[in-house]
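Here you go, one structure.
All protein chains but one are shown at their positions in the complex.
Right after this comes chain A.
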């Protein structure tokens, strides 16, 4: 039963997408073109995120760790 209401909800979301982007008004071949373009863009963005985001995140983590890490060592040395 949960799957049925889930399906209905997804169908309703799809209807909203259709209405907002005017693809409700398009002929089938235009819809195909539009969805292909959208999905291609989405896949490209996700793939780029998949490749580059972990690298960027780990570099940022390294940078901040070094910044605060150095400070910690400095305070230790001053107290001494």
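In this text, a residue touches a chain if its C-beta (ideal position, glycine included) is under 8 Å from a C-beta of that chain, and two chains touch if they have at least 3 such contacts; residues count from 1.
Keep in mind that, in the parts below, contacts and distances are computed from a predicted model.
J.: Which listed name, "Nucleotide PPase", "Cytoplasmic tRNA 2-thiolation protein 1", "serine C-palmitoyltransferase" or "thioredoxin-disulfide reductase (NADPH)", is the one UniProt assigns to the chain that has been left out?
T.: UniProt lists the chain left out of the view as "serine C-palmitoyltransferase".
J.: Using the document's definition of touch, tell me which of A:6, A:22 or A:43 contacts the absent chain.
T.: Per the contact definition at the top, the residue touching the missing chain is A:22.
J.: Footprint of the hidden chain on chain A, which residues?
T.: 12, 15-16, 18-27, 30, 34
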